[in-house]
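I have a structure here, written as structure tokens, and I will follow up with some questions on it.
Complex shown without one protein chain; remaining protein chains in place.
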Amino acid sequence: MKIGVFICHCGENISRTVDCPRVAHFAEGLPGVEYSIDYKYMCSDPGQKLIKDAIREHKLDAIVVGSCSPNMHERTFRNAAVSAGINPFLVEIANLREHCSWVHDDVEAATEKAIELVRMAIEKVKRDKPLTKIRVPVTKRVLVIGGGIAGIQAALDIANAGYEVVLVEREPSIGGHMSQLSETFPTLDCSQCILTPRMVEVYQHPKIKLLTYSEVVKVEGFIGNFKATIKKKARHINEDLCSGCGLCITKCPTKKKSYNSFEENLAFRPAVYVPFPQAVPNIPVIDETVCMYYKNGKCGMCVKVCDRGAIDFEQKDTMLVADIGAIIVATGYKLYNIEKATPESKYKGYGEYGYGKYRDVIDGLQFERIASASGPTAGEIKRPSDGKEPKKIVFIQCVGSRDPSKGISYCSKICCMYTAKQAMLYKHKVHDGEAYVFYMDIRAGGKMYDEFVRRAIEEDHVKYIRGRVSKIHEENGKYIVKGEDTIAGMPVEIDADMVVLATAMIPQDNAPKLAQTIGIPYDKHGFYNEAHPKLRPVESTTAGVFLAGACQSPKDIPESVAMASATASKAIILFASDTLEREPVVAKVNEDLCAGCFYCKKVCPFGAIEVRDIKDVNGIIYKEVAYINQGVCQGCGTCTATCLSKSIELAGFNNEEIFAEIAAL
Amino acid sequence: MKPLTGGNMRFGYYPGCSQISSAKEYDLSLKKVIGNLGVSLDELDDWSCCGATSGHVTNHKLANGLAMRNIMLADHQGLDNIVAPCAACYNRLILSQYETFNHPEIKSEIEELLSTKFEKDIGIFNVLELFMKIGLGKIVENRKRELSNLNVACYYGCLLVRPADITKFDDAEEPTSMERIVEATGAKTVDWNHKVECCGAAHSIARRDIVVDLSKKIIDDAIAHGANVMVVACPMCHTNLDMRQRTMKKVYPGHKEFPVLYLTELVGLSLGMNEKELGIDLHYIDFKYDDNIIKNTVA
Amino acid sequence: MSLCYQCGKCSAGCPIRFYMDIAPNKVVRLIQLGLYDEALKSSTPWLCAGCLTCSARCPNNFDLAKFMDAVREIALEKGVEVKEKDILSFHEAFLDQIKMHGRSYEVGLVAEYKMKTLNLLQDVDSAPGMFFKGKLGIMPHNIEDKKSVRDIFKKTSKK
Partner (left out) sequence: MSKQKWEPKIVAFVCNWCTYAGADLAGTSRLKYPANTKIIRVMCSGGIDPVFILKAFERGADGVLVSGCHPNDCHYNAGNFHARRRWDLFHKLLDFVGIEKDRLQFSWISASEGKKFADVITKVTKDIIALGPFKTYQDMNAEFTTVFPEFAEAGNKEIAYEEEMTNG
């Protein structure tokens, strides 16, 4: 092997403390070195030309450049080498600037160190193998998990770019929490009015396959090449036959059998139901736990009234498998509430606020339903307990949030805003009512946000009291709210008719399980982790899996939508070429040596290692070995250090190469 | 007397100062009732006062020293656990022991103070836990009287369940263990607001005004929620809620007398004992339970 | 102490709040700001009944009740003038009984407390009842090993 060595002065940056000619001269004498030279600026055009010419002229097989950090110019020199016909992975950089000339004063010591660094690089390059970038094909189809506003936006953006989308929603309808909201800050426009058209667009889009009442149960593969298994739960209604007439719902005798979760348990629904009138798709489901047919085989009223013959009690869960190139997770949030105030519910959780004990102590989403024109009270503000209009209402912020004693240290970010909104809505509807808000800080960072909160205070005369409430108890149908105005330094007691708690936004119950299914990390609360908090906020650390909306951390609608569009463009970027190119720094198992202990499989942070059967000529398995999926492996080398039999090599950093570096010391 | 499953249960007993004076009846009824259930108590020899509120509010080290002296005695006497019927004693003992075993500096300080070494973590139980350990089934089995006419407000006060992460036996805001015991006697319980509100016991003498106000609020809330008797598990609470009704009547002219029983007395009634045996006649507010007739109680 | 973020939940729930001159959270604030004298001369630490309501509900797990213990201790050490003298007298009288007898002695306690406060009429409404019902012993309950208890007092004495 013929090696060329090129020592750069970097103007005077290197040569001031490193005797560059001496280093070049020393290298010349080392075995394998065919050519060695020093020059003022190696990265400059003449410098690069010098390298290329030398490669051609001296028929070099590999080069070592002693220069600045590889983070600076490795790519420059690799390109130069390639254009002169050398494989880019036969280029090694000795870092003579950042790691030597700039950090030492003593010319003698620095020169000696430079010599050693160059010698180490030469020894390594001797053992380097030519590598080619890995190409993997890409399936141009996106799996969007969660059909809230974030999932809807991402699905539409991708579909409009011409790619296929599979949108999986757990509930019978898409829409998520936004469909439950009354009006939205900071503009107070009607949530349903702006959301419903998009839901319909999703349903009608030829590029979107909508799977509601479905869940992702398995994800295999890697970026560009995932395989997802989706369970479609039995609706007991044939989607192809049903016309959405709703007759079955009106005739079902089980009117008040179960709480309506869309109405946050403030209303009831029969065994056969659509979550809400604008549901997409507008096809009911039958709740087996309530339906009388499943209890005792009787009833069947729905079958009688359905002229389309769409009711199908025999329908079973089905499994679908889809090839997928990228995944967008948009599963949203839920509220910290432990138990809703239903007449039978036992009190637990926020004991001091009587949450779940007093029926008129409700949470934010319940208030949204009460304030919503399509809600259980048709938008009139009424107490759940007796239907009376509350004349004095208290809102309490930061319930559960910023409350490490309840296990939640973070700020839920949106409750300051929606509390202001709800207080405003209340004042708009109950003109003679009084609204109080207990808060710790007002966090209203956003365009027109603080102005919005000020409007609640200045124009709608909502009374803001700074301090946390300690206890709520009921006395003669009033709720006594005990607080402290920490600004005035005075205790306050308000006898309210109704209390609304701005409870914390927390991840969905199954968030960690889904994360494990997909293979993405999550934080201690269960929110999904972004790859980098500032520079890669919508990517997970697993290549090809992106995050949108409140599943990553508490978010409002504008942020969820912005994130959704960002994930869509990330997926589209991925689809811009037919194959993916990756650095070839990946690990590979020597199957002859592998002992099949699979310690490597346990330690691989990316799940890149699989079990492969080795069969003899008769097709009988005689050995199991580790196999590393090159598309998934990120090249960390953890497996190589773990393998006892030394059967794994990391391309570009194999043991031989590292030993050579050590040996050159 | 039927033997308990698994043989006779024995517990160490730390009466606390009130038990031998103002709360005699608590001591009396406790011993009677659990004896009836086949449990015996070994009183701690030469126990001393735990220092109560006055100790820890003025001198932390003194407070720990006074409490830990009793833990030391229990250890020397070979006891694994002690029952402390007074909520304040219970709280002092459990907190001091917790601090001692969780803070090495405090441990060495206290060990030096008492010239001893603490190795054994002594179980410290209040009366609620004691009943739970005996088993509610025992009460049900031995029930002699039907108490279903009673609507009981269970009052825990402040020190029994707090701090919940150390006492670890019930919810701090909505505890239910006392209700379960009361229900085992056949009496009904009411759902009310002030079961963990403080009655201000520490200021019983120095700021009577505060104590009377606070206790009045507690009693009124119990009445408002349909209770006809209140049950407590602490001599301090009892003093404030029973005896202070005398002052209460002066400060709040319309105040109606409301009976307050020790939990042990209520259990005793259900086991068929009479008022005199249980010391109920020693209360300031009368409470008579003549089989199905409740006299002199606010309905 | 930096745990307290001044949310006020402690003060909101404090049963004694209405009798205090400043809110419990404000005592913490004053100490956070280094204004020891202001904090120590307030009535709040003395009125605090040690009921732990605040500590149980503090969202940031700050043990305010224990903090109040410490404030009182410092106030006593520094000799700050105590606003609620009666309360302090009571605590002193109570502890004196223990020092003398090993256990609390209510008659002695009341007697000493009255000597200290010269508030001779205050307790008449309950004491006669107690005597009548045979609950107040005329004689103190002495423990045998009084020395060991006295030693604890001696060794932990701040004076």
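In this document, chain identifiers A, B and C correspond to the written order of the chains, with residue numbering beginning at 1 in each.
Convention: contacts are C-beta pairs under 8 Å (C-beta built on N, C-alpha and C of every residue); 3 or more make two chains touch, one makes a residue touch a chain.
Computed from a prediction, not measured in an experiment: that's the story for all the values here.
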Among the chains presented, those that the missing one touches: A
Sole residue of A:E57, A:D106, A:D317 or A:E459 that reaches the chain not shown, by the stated touch rule: A:D106
Residue in contact with the excluded chain [from A:H9, A:R78, A:R97 or A:K570]: A:R97
Residue among A:E34, A:E116 or A:E389 that touches the chain left out of view: A:E116
Which residue of A:T541, A:S569, A:N590 or A:N629 touches the chain not shown here: A:T541
Residues from subunit A at the interface with the omitted partner, ascending: 69, 71, 95, 97-100, 102-106, 108-110, 112-113, 116-117, 120, 516, 521, 541, 585, 597, 599, 602-603, 605-606, 634-638, 640-642, 644, 650, 653, 655, 658-659, 661-663, 665
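Heads up, the rule we're going with is that only the chains that are shown with their structure count from here on.
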Cα-centroid distance, subunit B relative to subunit C, in whole angstrom: 21
Distance from the mean Cα position of subunit B to that of subunit A, given in whole angstrom: 52
Residues within subunit B bordering two or more other chains: 172-173
Where subunit A touches two or more other chains, by residue: 352
Touch list for subunit C against partner subunit A, complex: 5-14, 17-18, 22-23, 25-26, 53, 57-61
Residue ranges of subunit A in contact with subunit B within the complex: 347-348, 350-352, 357, 473-476
Subunit C partner contacts - residues on subunit A that touch it in the complex: 352, 398, 402-406, 440, 466-471, 482-486, 489-492
